[in-house]
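Only a single protein chain was left out; the remaining protein chains are all shown in position.
Each chain gets a letter, A and B, in the order it is written, and its residues are counted from 1.
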Amino acid sequence: MTELNEEALVTKPSALAKVDQFRKKSQFKAVWIRFQRNRLGMFGLVLFLLMITAVLGADLYLDYEGQAISHNLSVRFQSPSLKHFFGTDQFGRDVLARIIYGGRISMFVGMATVCVSLTAGSLIGATAAYYGGKVDNTLMRIMDIFLAIPSTLMAITIVAALGSSIFNLILAMGISQTPRMSRIVRSSVLSVKGQEYIEAARACGTSDQRIIFRHILPNAMGPILVQVTQTVARSVITISSLSFIGLGVSEPTPEWGSMLSEAKSQLRYYPYLAISPGVAIVMTVMSLTLVGDGLRDALDPRLKN
Amino acid sequence: MRQNLLEIKDLHVMYRTDDDQIYALNGVNLKVELGKTLGLVGETGAGKTTTALSIMRLLPDRVGFIQRGEIYLAGQNLLKLSEGEMRLLRGNEISMIFQDPMTSLNPIHTVGKQIAEVLELHNPELKKGMIEAKVDELMEMVGIPADRKGEYPHQFSGGMKQRIVIAMALACNPKLLLADEPTTALDVTIQAQVLKMMNKLKEKLKTSMILITHDLGVVAQICDAVAIMYAGEIIEMGTVEDIFNNQQHHPYTVALFGSIPDMTQKTDRLNPIAGLMPDPASLPPGCRFAERCPHCLEICRTTSPRVVSKQSHQIKCHLFTGAEGLRDQDQKTRI
Partner (left out) sequence: MDVPLIQTKNLKKYFNNKTGSLHAVDGVNISINEGETLGVVGESGCGKSTLGRVVLRLLEPTDGEVLFAGESILSYNRKKMKDMRKQMQIIFQDPFASLNPRMTLSEIIAEPIKVCKVLTKKKDILERVFELMKTVGLAERFVNTYPHELDGGRRQRIGVARALALNPQFIVCDEPVSALDVSIQAQILNLMMDLQDSLGLTYMFISHDLSVVKHISAHIAVMYLGQCVEMAATDQLFENPSHPYTRALLDAIPIPSLKHRKEINVIQGEVTSPINPKPGCRFAPRCPQVSSDCLLPGLSLQEIEPDHFVACTLYQEQER
């Protein structure tokens, strides 16, 4: 029996103390360390965090009413300068301030859309994958029908039907992103469901609920998280497009899409009016995509630490 | 002195990953005589497959590096050849059979076409009719009716697929065949069929072979010589008689035999080898097996043992580096 004891018990501290004694870095920390090694991913994350900070703290250094809303025709169409980094628009409003306040809308709507589509998508996808058979077939065929309609078109239809408000916008985009999300959730749940540790859990009488939440979802999280970052990025684009065609947020509330829309008539003489919201959109989408790619690499627990 | 077809001298191979340098091979010396089969035995991570990939020069790009050493095939140093020259050699003079027959065939081409492709690649002068005839001949040779050549890999069972892989490997009459665990994925009765076939082909074609396996039973069945690997080194090498009948062995060889359940007699407990193979990223100085060795001496932990040989039998262990060395075979003393 000697080989049974790899290390003899020397002292007898309590079990809780022993666990703490051997406490190692958590898995979250390990993922974070792996993520840090990915330069592009880190670049994306830093960029995104900078933008979030700038947007959230905007009230500390900007005056919403004064700089982003009220007209000040004496300083209209000013080129970028030290006073107005990105210049001013046709009503004399500071473009930088409008971009920053516009980011609030884009990011808020993006996040809220993800919350809606993630909740609905996880519920539908996980149910379909776990129970399989008829349940799977019914749910996924409904999702297929939704998927056949281009998501922007569907969002337009919903907003047009319900009227354009921020709430309707989130609802519309959440619904239009749900089929994609539910497919991702379903496929990652399916790949985990066949694993032997799920069978091991069933062998000791674990309930369906516990299996889904404790064993399946944490392991299916990787692809879902990546999808989440992409969905935020896509929503930012969708809300800009909706606003661009006048269905999203309307004047005078600053929004990147509507700013682009206004700037397009001045494109020939004041191109900076269109460039800055464009760059803002690109930067947001790019940073999120980079974070998503980095996450995907960092989340695979089978990779060596 | 028989001619050596393959000779490996002091081969060092390293894998470089993001965080680690893994020392996969640490001075491997190996010989394969013409027309003979060498069994390369060892556990997971011993470096068996790395040895084969080094001979083929197919180590993963930018990860695996041959640091030093020489590999001679019929007197030609393979490590000095250009990639183009090497490509001509692969499949023609050296070919390799992989463990998993399911993934080594292309699922979208018929098996006949896949065999023909190997032939065409290395014999561009052959006419179409000749190639077809050769494909038929090869398929019959590995025991598959030639009229099945129009079928796709998924229509064959695992054993049949492995036969087709063998037919492809032998298509150009290679001088050396590297078989990496060719029967591990097969059921025992199918394994027996494939082994029997390989035995027959070996005699018929006079191909030299390196058979990589972890199964000493398979080695006893078809090999002429045996090399036992541990942590990137050959720790014992000899003819099958040296390894299976001789009484003096490296302690690891003894332990390896001891841990197999013996079919022929009743034993109550097995004798596993305590501990694990050392981490190839940080190898201990001295003998790599020292930590798990029941006969470990002071010197084993500090100095790497030299190879002691007696005729064909070579052992790399301090127990035999003393004055007496390896005893004659008739003296029955077990270490």
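Basically, a residue touches a chain if its C-beta (ideal position, glycine included) is under 8 Å from a C-beta of that chain, and two chains touch if they have at least 3 such contacts.
It should be emphasised that the depicted structure is a prediction, and the values quoted were computed from it without experimental measurement.
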{"item": "Of A:Gln90, A:Ser164, A:Asn219 or A:Gln266, the one touching the omitted chain in the full complex", "value": "A:Asn219"}
{"item": "Hidden-chain contact residue, picked from the options B:Arg16, B:Lys80, B:Lys196 or B:Arg306", "value": "B:Lys196"}
{"item": "Omitted-chain contact residue, chosen from B:Ser157, B:Asn173, B:Gln247 or B:Ser282", "value": "B:Ser157"}
{"item": "Chain not shown, touching residues in chain A", "value": "1, 3-7, 9, 14-16, 18-19, 22-24, 27, 195-197, 199-207, 210, 214-215, 218-219, 301-302, 305"}
{"item": "Sites on chain B contacted by the missing partner chain, in the whole complex", "value": "43-44, 157, 159-160, 187-193, 195-196, 199, 214-221, 240-241, 244-245, 255-264, 266-267, 269-273, 276"}
